[in-house]
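A protein chain is absent from this complex, but the other protein chains hold their places.
Up next, subunit A:
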Amino acid sequence: MSLRQTGRTLMDAEIKASAPGLGGRNWLRLGSMREAGLIAIMLALCVAMTFASPHFLTWGNFRAMLMSFSIEGIVVVGMTILLIVGGIDLSVGSVVCFSMVVSGALFLMGLDPWTASLIGIGASALIGAAMGFFVTVIGLNHFITSLAAMVIVRGLCLVITKGTPLSLFTLPPGFKAIGQGSFGNVPYVIVIFVVVVAIFDFLLRRATAFRKVFYTGSNEKAAQFSGIKTKQVKFWVTVLCSTLAGFAGVIYMSRFGAATPTFGAGMELNIIAAAVIGGASLNGGSGTIFGAILGMALLSVVTSSLILLDVSVYWQDMIKGCILLAAVSIDHFLHSRKS
């Protein structure tokens, strides 16, 4: 049997290729399907709540809900981008607190609050850079690195404050206004939140630099084989996530007029849950900011509803956990049916 003969014999072109699956669904459209679903669930919940409680459909209640997730929402933005690149950051709660504590302590030492805040945000970025170093240069994974950072940074907060909350009631009114003031009826916090979300949502969809984030998260090896410097991408996204957490920390400080060394413990779980409900994959490669914010909003509407319905607060975490599980299960179901 000669191989050459075989070589000559086979085939001519244009044999029908196997059918290209269901086709037509790209990640963007799949994303908006998910977003529409979240909006529908939320609307249904709102309609039901409007009948169930007279206090639900009031600007006061909506403002309270928005306020409750606006600042966390800024952290969600960074987390979502980090999840897309295939990372995760468990240290965001600690970093939010760290930024508050550093800025607060510097202010108490006599620095003006704006400079103190910038240093606080810068210090948070450095934590991100340190994590990025361990992930990209040493080669550890994001989970373990950020778990260690979560504990270390929390420890730092306790060291800096000696374990007691810093009272910052002497903050000048101009600075307090960020967290406490409002444009007529709309608090500045909400405005800041909307602006940050809008900017990053747009950039993530449209900017070339962020496209590299999707490539890296989708298939790091293939991205390298396309000349993308994936380590750099991962490093900078890690820094971005911590920086946004630091930014949120400063706003919290302005809002509360205090810096508590235990603030933000457990926040990371809420934030990761929101991003995942909104469609970010823990395997990287997919997710949208808008979706993540909807995830956050859904959790917030549920919490608010439970309060208005007089459900004991002890039920809240359990119900939130179930929502997370349901969202991920539905997603998994849709994906496995697709392939």
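Throughout what follows, a residue touches a chain if its C-beta (ideal position, glycine included) is under 8 Å from a C-beta of that chain, and two chains touch if they have at least 3 such contacts; residues count from 1.
As a convention for this text, contacts and distances are computed from a predicted model.
Undergrad: Looking only at the UniProt record of the hidden chain, which name from "Branched-chain amino acid transport system permease protein", "NADH-quinone oxidoreductase subunit K", "Formate dehydrogenase subunit gamma" or "D-xylose ABC transporter ATP-binding protein" is the right one?
TA: Its record in UniProt gives the absent chain the protein name "D-xylose ABC transporter ATP-binding protein".
Undergrad: Which of these, A:Y215, A:F247, A:F263 or A:F290, touches the one chain of the complex that we don't see?
TA: Checking each option in A:Y215, A:F247, A:F263 or A:F290, the one touching the absent chain turns out to be A:Y215.
Undergrad: Out of A:A129, A:A148, A:I228 or A:L306, which residue would touch the omitted chain in the full complex?
TA: Only one listed residue reaches the unshown chain, and that is A:I228.
Undergrad: Hey, which subunit A residues sit against the chain that's not shown?
TA: 1, 3-29, 206-209, 211-212, 214-215, 218-219, 221-229, 285-286, 339
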